[in-house]
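Below you will find the structure I want to go over with you.
Missing here: one protein chain of the complex. Every other protein chain is in place.
Here is subunit A:
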Amino acid sequence: MSNVSDSLLLKLIIIGRSMAGKSCILLRFCDNKFESNLGFTIGVDFRFVSLNKNDETIGLQIWDTAGQERFRTITSSYYRDADGVMIVYDITDENSFDQVDHWFDEISKQAPPSVVKILVGNKTDLENKRKISTERGLNAANSRSCPFIEVSAKSGENVKKAFEMLVDAWTEKSKQHITKPRKKKARQKITNESFEKKDKGNCC
């Protein structure tokens, strides 16, 4: 953790139709053993995760409003200052895939232009109920030039990788813009102290 004071804090948000498994992906990413952990409680801080990448620690602040999909609350304030967006659909549910376009539109309207995206097809554990082929998912992602991956929140397959890919996309994009002055306010650096405070959730 020598590098913590220099590490970045990225704000990621997860969006998608209800029951696409957004909360499961986050829970799985936060703690691989969440299911057997009886003491699991909803802590205010548990959506902070640190990811180690090439000797660098990157703090991820993940926003998820699973359960509120029927409310008209996913608005600009939610997208404001977001660094990355994960758009989740359920590979067994045609409707959830239909909404992917809608989410891309919303992002282009509401999120900052610098935001990076990833399209995630969830529930590969239900291969026999699959309705959306990998190819269709890939095409949708390609047409929006964003990365794509299929995961299973249930088995944990590819979940960590999806977040890593999103962070990679962000790193790549910020490298390209390195010579230009940053439009956004200086990215928040995490001090040792605040990192410890934020990290006390029982997830990582």
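Assume contacts are C-beta pairs under 8 Å (C-beta built on N, C-alpha and C of every residue); 3 or more make two chains touch, one makes a residue touch a chain; residues count from 1.
Please note the rule applied: contacts and distances are computed from a predicted model.
Peer 1: Name the chain not shown, per its UniProt record: "Ribosomal RNA-processing protein 40", "Cap binding protein", "Ras guanine nucleotide exchange factor i-related" or "Small G protein signaling modulator 3"?
Peer 2: The correct option from "Ribosomal RNA-processing protein 40", "Cap binding protein", "Ras guanine nucleotide exchange factor i-related" or "Small G protein signaling modulator 3" is "Ras guanine nucleotide exchange factor i-related", the UniProt name of the unshown chain.
Peer 1: For the full complex, which residue in A:110, A:134 or A:174 touches the chain that was left out?
Peer 2: Of the candidates A:110, A:134 or A:174, A:110 is in touch with the missing chain.
Peer 1: Return the single residue from A:54, A:77, A:145 or A:176 that touches the missing chain.
Peer 2: Within the whole complex, the residue contacting the unshown chain is A:77.
Peer 1: Which parts of subunit A face the unshown chain closely enough to count as touching?
Peer 2: Touch with the absent chain occurs at residues 18-19, 21, 23-24, 27, 34-36, 38-42, 44-47, 63-73, 75-78, 106, 109-110.
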